[in-house]
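The structure's right below; bear with me while I get my questions together.
Heads up, one of the protein chains got dropped from this complex, but the rest are sitting where they should.
The block that comes next holds subunit A.
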């Protein structure tokens, strides 16, 4: 590190009347410290058979209960998934579903009925699920303007919103961009045993988004006014921070199959009760073969119905116990 470090050493050798004292004074001997001599107290763990086996057993003991618990939680979640994109197209349009959905004349209302398999405790979450819809596509993800959404001052900040940035007469679209443009616009109405159920839209969007990402002074403008309508229209008298469906939609999904929260039913649904849904089937997934599903689900501590984590944990736990036994056998059969 110090290329010239040794140069004075040669000089120290000659002439000094008391070389020993001089040396002591100019000694370049490194100062002793545990750090510089790399002698800091340290723990040096070694994988002994005992440690190996006990760590495997430990993992097994921890993982299997967790797996069981999450499986149990997942089992308790009641979930109704109903695909309606095909069934909601009248038989006469089955061969040209695109024409049906694009036409303004056709009747988009569609009524579906199904049984509630188990009792569903409130709140029952209503989701729509889209398949094969790449909300994570690069072009799509980028086509939005967070600045514009946040404040009215940046209304004209639409540079990143291609191809839905401005109208034909160059005035800015609010909210601009492909994401907002393609806002999901099917609607659902629910009734159980012929009594209408209220759908609550309260708290379906993140509070953080409502407060900080979507401005309360930003109102929709020029929205869906172009030649090509992508999806829902927005009431231009309601500020963006209150447009909860938009806010939910604008949280782009990570994966091509995704659910979005539509609303909540805040009453319990009894088992075997008949649930009728009136669907306004407006959203065009037919052009790219996407599926639309309606999902009603209760929730648990691990989220929705998903056995994967439970199974994974039980498998891992089992594997660990198996490995513990195998290593025990190895240590017994082939001791050092």
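The rule is short, and it goes like this: a residue touches a chain if its C-beta (ideal position, glycine included) is under 8 Å from a C-beta of that chain, and two chains touch if they have at least 3 such contacts; residues count from 1.
FYI, contacts and distances are computed from a predicted model.
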"Phospholipid-transporting ATPase", "Signal peptidase complex subunit 3", "Transducin/WD40 repeat-like superfamily protein" or "Transcription initiation factor TFIID subunit 8" - which is the UniProt name of the missing chain: "Phospholipid-transporting ATPase"
Hidden partner interface residues of subunit A, rising order: 1-3, 5-7, 9-15, 17, 23, 26-32, 36-47, 49, 52, 59, 63, 66, 70, 127, 129, 133-141, 143, 146-147, 150, 162-168, 178, 181-182, 206, 208-209, 212-213, 226-228, 230-231, 251-261, 284, 287-288, 301-304, 306, 308-309, 312-313, 316, 319-320, 323, 327, 330-331, 334, 336
